[in-house]
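I have placed the structure first, in the form of structure tokens, so that the comments after it can refer back to it.
As you look at this complex, bear in mind that one protein chain is not there, while each of the others sits in place.
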Amino acid sequence: MSAAGLIAASLLVPAAGAAGIALAGRWPNLRESVTLVTAVTLLGCVLGLLPSVLDGGRPQLFVLEMLPGIALGFRVEPLGMLFALVASGLWIVNSVYSIGYMRGNDEEHQTRFYVCFALALAATMGIAFSANLLTLFLFYEMLTLVTWPLVTHHGDAEARAGGRTYLGVLLGTSILLLLPAMIATWSVAGTLEFLPGGLLRDAGLSNPALGGLLALYMFGIGKAALMPVHRWLPAAMVAPTPVSALLHAVAVVKAGVFTVVKVIVYVFGVETLAEVRAADWLPVVAGFTILAASVVALRSNNLKRRLAYSTVSQLSYVVLAAAVLVPISIAAAAFHIAAHALGKITLFFAAGAIYTAAHKTEVSQLDGIGRRMPWTMAAFTVGALSLIGIPPCVGFVSKWLMLQGVFAAELWSVAGVLLASTVLNAAYFLPIVYVAFFKAPNGELHGEAPLPMVIALSATAVGTVALFFLPELPLALARSVAGL
Amino acid sequence: MSAFGHYSYWITVLLMVAGLYIVIARGNLIKKLVGLSIFQTSVYLLYIAPGKLIGGTAPIIADGFRLYTNPLPHVLILTAIVVGVATLALGLAIAVRIREAYGSIEEDEILAADRDSEGGA
Amino acid sequence: MTLAHLPALVVVVPLLAAPLVVLVRRAAAAWAIATAACAFSFAAAILLSAEVAAHGPMSYHLGNWPPPWGIEYRVDALSAFVLVLVSGIGTASALYAWRSAAAELSRDQLYLYYVMHCLCVAGLLGMTVTGDAFNLFVFMEIASLSSYVLIALGRDRRALLAAYQYLILGTIGATFYVIGVGLLYLATGTLNIADLAERLPQTASTRAVLAALAFITVGVSLKLALFPLHFWLPNAYAYAPSAVTALLAATATKVSVYVLLRFYFGVFGLRLVTETLPMAEILLVLSLIAIVTASLVALWQENLKRLFAYSSVAQIGYITLGVSMASPDGLTAAVVHLFNHGITKGALFLLLGGVALRAGGATMGSVQGLGRRMPLTSLAIVIAGLSLIGVPGTAGFVSKWYLVLGAIEAGRWWLAGFVVATSLIAVAYVWRFVEAAYLSEPGPATPGRGEAPAAMLAPALALAAACVFFGLQTSWTVGSARRAAELLLGGVP
Partner (left out) sequence: MKRQMVLRVVGKLFIPYMLLFALYVQFHGDFGPGGGFQAGVIAAAAIIFYALIFGLPAARRLAPDPIVEAMVALGVLLFAGVGVAGIVLGGNYLDYFVLDGDPVAGQHRGIFWVEAGVGITVTGVMLKIFYMFAGRGRSLDER
């Protein structure tokens, strides 16, 4: 199949899968098989594109004319490739996990769940491969809308309230800030195509204008969860755990930081921003978000909430790395997208497994649970270590790259933030590991979660470690983003 | 030109304002339609009056006449009158059916009846 | 040869269909004739649009009397665009009426319905295509009178009162318009729109011209339901038969906007409208108030047809907001939104008609749990609702894009912020439906499982699909609107 055909297939396979799932809705086994087949096919399509991207090729596909001069267009570059690989690869694992979770908890509306999930993946692929800001925006909004039914899956008052916050913040920021920012860019530059070096490079904007535009973008991309537009992420935790795992640890939030990196690299241009010093405020906001979110996570007793705030903080790592504006830190930002995805999905898988097997949601209930669910808590430990940044987990690699960037830019305060946050990370993760393994168990007897879930969380935990030893592929893609 | 030189304009304005006032101020559906008709009539006058030239005759070519009245406004207003008649007929027809449905042609009573039925339902 | 006659035939064919329907009287034949006539006009409009895009404006002299003496029919980029909208919606609504009108009206009223449908469509097309100011008035009254009858055909007795109120206000509006035209005629001695534009600058009595501008503005504003002259609209839309609501919401107010554009930019000219009189500022303020108040009122409506009727008032505010910018981007936004909002609201009201048919009414109560009972219908309502909000990938987004672009290019950042902020109110009222349809359990008023009849569902889904298509492929809509905007701004003497 040609490269353009593979791009089209990456978008159409999950969409067609969604239709197939809807049709197979009455036969659960067939429906889940369709999901798995779709997920594997999607990964195949993405992998099919990988060799040419690694060789420096940029496969592209342009179809409809969305506005005069801007097509609905796709162009695969290393950053998008990395994001697509992470999302599509983890979708397979997550589908296995979902089968265990949804059946283990007797959830309702399972067909709707799988349909929306497939559509969310289609939207994610669209974001990853988009060739211009408008196409990206289209799929960005689509991702918000198709994940809303997943967030409000339970349909009760709590889910509705969470759904309103989710939709209100994400749609609100994107329409209120991101859209005007895009239109202003269009008005100034006359195009929205992603250009190496930045499409605003020759627009000749001075510092206040450029800084203001950057602010519109950064806060407009609500999915990146910079404070104060992070509220949707904890609100989204009312969703079933597989949703939190894949979407709110990987696809949706990574779509946010992916867009941030795209905007900084391809819209503004790293050199332009560094020259004009228009992004000087960004490390401050990102650093504040990292520390403040970590503190909130530390004080949260609900496990998923703690993980959500940890995500808020980890997302700002990516923004912070991108805002340092030296090539190695851009590579670090790109690499952290993959690294955090693996670690955080493992943690969420573990949280969902605990909920399914023991119906426990609070950190304070986890005494001794490691003895009843050794596999789950071992995986949890690996994920936690990765997020703290301790070898031999992949999180260490991205932190190492970030520190390299910080030293290159000689931003010592940023180095301080990174160190402080590492301490905070350890402070909110390690106690969980401690009580799980070293305190006496209490309450009723229960074993491990259903087998598919254990397989899934073990797989991602193994991946977390494996990527530490074999980081060549993501590292190559990340370095190529930064032009190294 | 004195203020009353073109007195037809004053009549036009008077009819216009009077008609509009009736439409707005009266609650009776039939009276509103009467007001509407008066309002439309003022427009007929507005068009017709300037078409008349003093000393002019009907625009039929004949010996001995040089000055003709402009026929176009008459044609236009003939159309407008037809439209006015149609509007009036339709308005009255609707008023008749409102009377059949509500038992009244007073606007406030009809609105009250609607409020009651909504409150009851 | 035929192509040259299309500017007349596009109006004449539906006009001729009306008496034919009276003669045949049988409901099935009446439907067939009406639908065929509308479909013919639709095809003709598409051909005209292609022809105008390729070879420039067309002029047709009725009775072979050259303008300015005879009546001229004129098709240019703007009118061809509006023709396609009106005839397209007219066809969809006629197709839809086959089952919808049969369910809502008594058998002996059916032929009357199709007569009025044809007349209404012919009147609206005539308003669009004519180049003569008085002929425009005649077509306006043909369209209005037939729409009063169509509204009065509604089942609820409140439809009668709504029709009556619309009749009074509509007639006042049309009369104001004709007064304005009369003053222009007095000042210039011509009724041809193009000729008027040429002669106006030479005229001595600017006071009469200014009065004409004021009269025409008020008259047309009544017809297009500009705040605060919108009071007739919510009731008229809410109680009319479903097919009628869709037809009127999608076309009637839009054609009035077209008339406003024609007169503002094609006759009076930018200088008179924006400099001598502060029309741009007045329109701007009224549009802003319309958008905010009508959107907020829409939030509290329980009857969905009323909800979307108030939303129409707000959306018309967006169109007039674009007009008030009087810049290429603003006018492009106005013209393209005229089309996009037309198809969006057409789709919404057709879909709601299906719900009303199955549930006996379209209220918030009757759509609870609708997602499971009528999955296609509710999905399509959501899609049309997204277009109303202006989510990318839908037609509404394109309009909003140009509106914001116009504001930014003019350096009015606050206005850009206003436009995007108010679309969040649309999110709120559309999401009331979404939450009711997908998160609530079906209530006693919810219809049983099953979609609306295919004859109703098909045109509605086609329009909903058009909302998505014209959000992704905009070269025709934006291209036409852009040409129309250039024409309007370039036509100023």
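Each chain gets a letter, A, B and C, in the order it is written, and its residues are counted from 1.
Convention: a residue touches a chain if its C-beta (ideal position, glycine included) is under 8 Å from a C-beta of that chain, and two chains touch if they have at least 3 such contacts.
Owing to the predicted nature of the structure, the values given are computational and were not obtained by experimental measurement.
The hidden chain, counted over the whole complex, makes contact with B, C. Contact between chain C and the unshown chain involves residues 5, 8-9, 12, 15-16, 18-20, 22-23, 60-64.
For chain B, the residues touching the absent chain in the complete assembly are 58, 60, 78, 82, 86, 89, 92-93, 96, 100.
Following the convention adopted for this analysis, only the chains that are shown with their structure count from here on.
With every chain reduced to the mean of its CA atoms, the largest distance from chain A is reached by B. Note on chain placement: the centre of chain A and the centre of chain B lie 68 Å apart, centres being C-alpha means.
Look at where the CA atoms of chain A average out and do the same for chain C: the two points lie 44 Å apart. Looking at chain A, one finds that none of its residues touch two or more other chains. Shared interface positions of chain B, defined as residues touching 2 or more other chains, are absent. Of all residues in chain C, only 386, 390-393, 398, 400-401, 404-405, 408-409, 413, 416-417, 420-421, 423-424, 427, 431, 435, 438-440, 471-475, 478-479, 482 touch chain A in the complex they form.
Residues of chain A that touch chain C in their complex: 64-68, 72, 134, 137-138, 141-142, 145, 149, 152, 155, 159-160, 163-164, 167-168, 171-172, 175-176, 179-180, 183-184, 186-187. Residues of chain C that touch chain B in their complex: 134, 137-138, 141, 145, 148-149, 152, 157-158, 160-161, 163-164, 167-168, 171-172, 175, 178-179, 182, 185-186.
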